[in-house]
Structures are given as structure tokens and as C-alpha cells.
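Missing here: one protein chain of the complex. Every other protein chain is in place.
Our next item is chain A:
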Amino acid sequence: MHPHHRITHPRALHPGAWWLWAIGLSAAASRTQNPVPLLLILAVGGFVVAARRSTAPWAHSYGAFLKLAILVVVVRILFQALLSTGSQGPTILFTLPSAPMPDGSGLKLGGVVTLEAVLRALYEGLQFAVIICCVGAANALGSARRLLRSVPGALYEVGVACVIALTVAPQLVTDAQRIRAAHRLRGSSTRGPRGLGRVAMPVLEGALEHSVDLAAAMDSRGYGRTFDATRTSRRITTGLMFGGLLGVCVGVYGLLDGTTSSWFGLPMLCAGSVLAAAGIVLGGRRSGRSRYRSDPWALPEWLVVASGVVPAVAMFVNVDVAPEQLYLASVVMTPPVPALACLGILVAALPAVLAPPQPVLVAESHPAEPALEVVG
């Protein structure tokens, strides 16, 4: 058996597998506002990240996503409890001094804050926060940059543009800081609209020059050399890709929304996927690029994806069978435990074992002596 298929052979898992696993978890989270399965998803995601993240810089991004999620919950509670009249219930927690607002606007400022409003905001915010954490987990386990390396040939140009944007964006920030420091030396202020212009001009000019340099470098390194597509074949590919992606989007919306009729979701998703796949195959054929060390897709990838799909399916089935367990009739009641959904979510913790362990880099070795004879 090729070592790629072993779950014990240390290697980095294909980032696509992590993203699909995380998408499965977020899909499950999107169908419930019951805090029990939501917190379970959060715990499962955090557990897998702790078990399988690498030492790379992006692996530390999970903490930032967690903070963002907490912020989302807090903001949600503040807004809903303090500003909205619609969600208030009978259990008054405390009363704040209030300012009068026009009748019928559905808004208030201060006034009574009820337990129902706070809990409802907490649960709704929690749902969104859990989805954010799923994205954070995917990013920590398989970086978005590495994922871009694996985009299909038909989307190659888009992938390159994204990679460059990810590189240039932090550079713009550094440039702006440097130029602000320089303006202090000239005695000119960098505040206000004029100051903004003074900083923005050199930054933008620098970015423009940078992109021209980059284009020259890419051209002289053979970018675009192997594209021999005709205009028609390019148009067909673009059409297929856009049609397919549109279909996928509509299908996913239909599936997750739950209020639209069922013919809308799954068939649209399937049709869209087929179109997009056709576009990818056709577009991949026209670009003569090859790929260096593409990440393998082997048994562990399939297992990880499967353990992400299970919670989504379990959740969808549970919604069909017993919707009252997932959408609470009253927020103040003790939330029930949806057994099927929770079992499904627990399956998503399996990648902590099923995904291969991260390879440990050998301690910084000394620069190798240049070996000339090997090139010839």
C-alpha cells in the first residue's frame, strides 16, 4: 500500500479535505439554533484543530477566529436586547433608562431588557459564531493559500490573482506605515482627508509599479505561454463555469434555507456541479501547465471528508424527523438533546485520529554544501 493511504504516515492532509469537512460541520450548524448541538460542534472543531494543526504561522489563526466569534455574539446580544422591541418577552431582567423612538419602527433605545431577548440573541449569535469557528478551523488546518495551489486549471488565473492579492495586501499596510513615518519627518500631518491623500498617493503609485514589475517577471518566466485556446473554446469554458457556479450557489441556498421547496435544492446543486465539472475539465485541457508536487488525495482525505458529511446528513435527517428538537419552541425552556444530530457531530471528531499526524520538521539543518555535479 502506498504510504499516502496510511492514516499513520505523517504528512499534511490535502487542504481541500479539511475545507470540505469544515463545510459539512457548518452546514450542520446552519440548520439549528439549539445550543446543545452548536456547542458540541464548537468543541469538536476545537478538538480536531488542537490535535492536527501544524506549526505553520497560519495554524495560530484559530484563536483570532474564536475572538471574532465571541465579538459577534456580544454585539448581537447588545443590539437585539437593547434596540429591538420585537424579540422581548415577559421575563424582565432589568430596566434601563430609555429614549423615545417613533412608534411602529420596531426599535427602542434602552428600556426593558428581557431574558427571552437575551437568550434568543445568544442562540442566534451562537449559530453564526459556530460557523465562523468552522471556517477558522479549516483555515488553521489547511491554509487558504495552500488550497489555492490546488485550484483546477480552468480557474488558474483566478487562483494566481488571489495568491498575489494575499501577498500584496500586507505589503500595502507596511508601505503605508513607512510613508506615514516619512511624512512626520517633513513636518506634515497625515490626518484628515489631505493627509490621507498624501499617504495614499505614494502607496498606490508603489502598488502600481509593483504590479508592472510582477507582470514583467511573470511574462519572462513563461506565464501564459502554453495557452493555445481559441476564443470560442474559452467562451464555452467561461459559460460552463459561470452557469455551474450559479447553479451550485442556488442549490446550496435552497438546501440550507429549508423554507424553499425541495425541488429547488438538490437538483440545482447536482446540475450546477455537473456544469462546473464540465467547465473545469474543458478548461483544464486547454492550459498546458503542469503542477509541481500536487497534494495527493488518498484514503485519509476521503475519511476526513466523510466524517464531515456525516454530521450534515444526520442534522438534515433530524430536522425532517423531529424539527422541534432543533428549533426551540420557547427559548427559556431547557434545550432538548437531539440524539441523532449529536451522534453525527461526534463522528466529525474522528479526523483527530483519521487524519495523518503532522510531520515534525527536522531541526534547522546547516546550509548544504553546493553540489555542482548533479546539474548537467
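Quick notes
In this section, contacts are C-beta pairs under 8 Å (C-beta built on N, C-alpha and C of every residue); 3 or more make two chains touch, one makes a residue touch a chain; residues count from 1.
The rule we apply is simple: contacts and distances are computed from a predicted model.
Entry comment: the absent subunit's protein name, as recorded by UniProt, is "Energy-coupling factor ABC transporter ATP-binding protein", drawn from "Probable chemoreceptor glutamine deamidase CheD", "Carbon monoxide dehydrogenase small chain", "Quinol oxidase subunit 3" or "Energy-coupling factor ABC transporter ATP-binding protein". Among A:V112, A:I179, A:L299 or A:A322, the one in contact with the hidden chain is A:I179.
Screening A:L83, A:M101, A:L115 or A:V160 against the full complex identifies A:V160 as the residue touching the chain left out.
In the complete complex, the residue from A:A216, A:L266 or A:V321 that touches the missing chain is A:A216. Taking the complete complex into account, residues 145, 149, 160, 163-164, 166-167, 178-179, 181-189, 197-198, 201-202, 205-206, 210, 213-226, 288-294, 361, 364-372, 374-375 of chain A touch the chain not shown.
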